[in-house]
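Just one protein chain is left out here, and the rest sit where they should.
Each chain gets a letter, A and B, in the order it is written, and its residues are counted from 1.
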Amino acid sequence: MTAFVIRRLIGMVLVLFAITVLTFLIFFATPGVDPARQFAGRNPDPTTVAAVRHQFGLDRPLPVRYALMMKRLFISRDLVSYGNQALEVVPAIRAATPVTLSLVTGAAVLWIVFSILTGVLAVVFKGTLVDPLLMILALIGISMPVFWLGEVANLITLDRWHDTFLFSWVPPNGYVPLTQNPWQWFLHLVIPWLTLSVLYIGFYARVLRADLLEVQSEDFVRTARAKGLSPERVMLRHMLRNSMITFVSLFGLDFGVLVGGGALLTEVVFGLPGVGKLTYDSLQTLDLPVIMATVIYGAFFITIMSAVVDVIYARLDPRIRPT
Amino acid sequence: MVEPGATDLTLDSAPYLAVDEHEVAIIGRSPWYLAWRRLRRNYVALASLGVFLLIVVCCSLAPVYAHHVAHSGPNDVHAGEHVRVSGKLRSVVGGGAVYDPKTNTFDVKPVIYLAPTWWHANGRFVLGTDKLGHDEAVRLLYGGLNSLKIGIGSAFLCTFFALVLALLAGHFGGWVDWVISRFFDLIWAFPVFLLAIAIGTALQVNGFHHFGINIVPGSLWIPTLVISYVLIPYVGRPIRGQILSLREKEFIEAAVGQGAGPLRVMFSELLPNVASTVLVLFTLIIANNIITEAGLSFLGAGVRPPSPSWGNLIASGQDQIQTAPWLCLAPGLAIVLTVLSLNVFGDGLRDALDPRAKVRLEH
Partner (left out) sequence: MIGKRRWGWLLGVVAIVAGLAMMAAAFSAAGTKSRTPSNPQAFPKLRAVLDTIDYLDPQQAYTGQSWWAMWNVYETLLTYQHVEKAAGYKLVPGLAQSLPTISKNGKVYHFKLRKGLKYSNGKKVLASDFKWAIKREFLSTGQGVGFYTDIAGATAYAAHPTAGGNISGIITNNAKRTITIKLAKPRGDFLTILALIFAAPVPGSTGPAIQNGTIPSTGPYKFKSYDPNHGFVMVRNKYFKPTKYIPRGNPNEVDVSLVGDADAATQMVINGQADYSNGAISPDRIANAKSKGRLILRANANTYYFWMNINEPPFNKLKVRQAVNYAIDRSKMQTLIWGGLGQPTQNVLPPTYPSYRKLKLYTHNLTKAKQLIDQAGAKGAKVTVWARQVSDSVDSATYYTSVLNSIGLNASLTTLPKATYYTTIGNVATHAQTGWARWLEDYPHPLDWFDVLLNGNRITDQDNNNYAWYTNKKTNAEIEALKKAPILTPAVNAKWATVEKQIMQQAPWAPWSNRVFPEFFNKSIPAKCIHVQRLYGIDLARLCK
């Protein structure tokens, strides 16, 4: 196990390094990108631009620039954005993290609860109309692009039916910190939570249903029933626990991706200033320091969750040897 | 039941015994035929395949629709024109604030976009107009054509490369597997949007004309390549997982023992056994890619305006969502319908090919 952990850690560091180098190279290889020109404002003369370039170290060779940026990001932690020199990158990410965490955690709670409910109900009512109906709903949930669903949600809750009692409580797009006003924090996040979780409820309900059906035919379930245990007890204590392996490992991967900035589309549509929106804004303005920081942040979470999930899989299913 | 007195029973005797018993010949069927039979009986899956093919056909007929029914190309601006709807003359884009130069004030009034005319205007503006006076129905069909081209094309490329890498990783194991798995990690953790924006920008000015490849600026190849690259791990990991479990089986050992080289083992033994998984994944990946392309185009990193795609139609429609909601709703519903039909068919395909499929999609 330790050998595996060490191998994965080395792998993770290599992957992060490769990603940062690639991001750096892609940025400077994109034609028309000239941060010095952006800093020097409008219609400067060439000497000014050259002076600015020198001041920001943009005339040094690429590896030196890369090393300097990494140093300022990790060691001195005073890396500033190309778009606004007063914006420090690390505090910006730190400020955006609680927003993303609020969004993703809330959505995760919703989708865990509802997908388990849906999957279990579909299995319990297998053979009746309920099962295919729930599965069709799940499939529809998977088939809707999350940004479109968000736009439609905004249309309904903020415009068309905003004046009815159903949606008059929905506040305009934005985010209110939990520490500032818990009730407003909650109200601002309800619709985004529902929107983000729809896709995952559909997916996880199907995964759980398939696993439960598989487990249903196993010996230990038959034994439990033969022992005279009630169906609920059989379901909850015996079947669910054994079907959760795939569920848990997939959840780990998805959660990692979302925390790392994968909820970008939801954040953009609902105007939530999280890590995803920060990534999107920095890509629009080609602001390399912020791009680099968000890329590393996201890649870190994704690779670490991927490794954790592999460990869980290996522990729970001895047939699989981790690599 | 065996006849008393029969002495040599071999494996080859079975059909003949059965013929004696039941007067029916047992014909061995390949798993593919059995799968086809199962699929044939799944009416829901067949119906949804039909829906998907219908959508593909409709979108392919976009030029016909544009020319004969709507009399408008996808990029034709009709802003100043008037259309006769149910006998009444309406302007395509009307209203808006009016400036009075004498008092230097504006009389603020909303802009009125022509709503869907359905069948009331002889096929023109069936789905209404957008901000610039385009015929939205024409753009929807052309957009569908672009989205489907990208979705299906990238699915092919993605599946092909993922299959090759998974075969190599699964068969050779060891450090080859380690490198390829880390390569999957690298692609997986890499920001799709950065890549899409950067490559799109880099090729926007001059295109790519090297090594015998010719990509013009604004070509659909750019989002296709980006999406196919980025989703390689999505397909590759499950296949690799399945190959790893196959590797332990006896028939692989037998093949190796017979002196089969790696290529032979990969193509003749492993590949046929993962073929059903690959087929199912391919179908589901098309659906996934259509949604990914929509997301990229929505953010401005996929198909660039004025070329339509379902994603960028939603993006350009969101500013008018209050006064012209059909601009967002139509492309979104088109995506939902297409992806849903693919998903339902993919499910049916999976049930048919391997009723006890153990392969899970990570995403």
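Convention: a residue touches a chain if its C-beta (ideal position, glycine included) is under 8 Å from a C-beta of that chain, and two chains touch if they have at least 3 such contacts.
Keep in mind that what you see is a predicted model, and the values were worked out from it rather than measured.
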Contact residue for the chain not shown (choose from B:117, B:159 or B:201): B:201
Hidden partner interface residues of chain A, rising order: 30-34, 37-49, 51-52, 55, 84-87, 95, 158, 172-174, 271, 273, 284-287
Where the missing chain touches chain B, by residue: 75-77, 79-80, 93-99, 105-106, 108-111, 131-133, 197, 201, 204-205, 217-218, 300, 304-306, 316, 319-320, 322-324
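Just so it is clear, only the chains that are shown with their structure count from here on.
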Rounded Å distance between chain A and chain B, as computed from the means of their C-alpha atoms: 23
Footprint of chain A on chain B - complex, ascending: 177-178, 181-182, 185-186, 188-191, 193-195, 197-198, 201-202, 205, 244-245, 287, 291, 294-295, 298-301, 311, 314, 318, 321-322, 325, 328-329, 331-332, 335-336, 339-340, 343-344, 347, 356, 358, 360, 362-363
Chain A - residues contacting chain B, complex: 7, 11-12, 14-16, 18-19, 22-23, 26-27, 29-32, 139-140, 142-148, 151-152, 154-155, 159, 203, 207, 214, 246, 250, 253-254, 261, 264-265, 268, 279-280, 283-284, 291, 294-295, 298-299, 302-303, 306, 319-320, 323
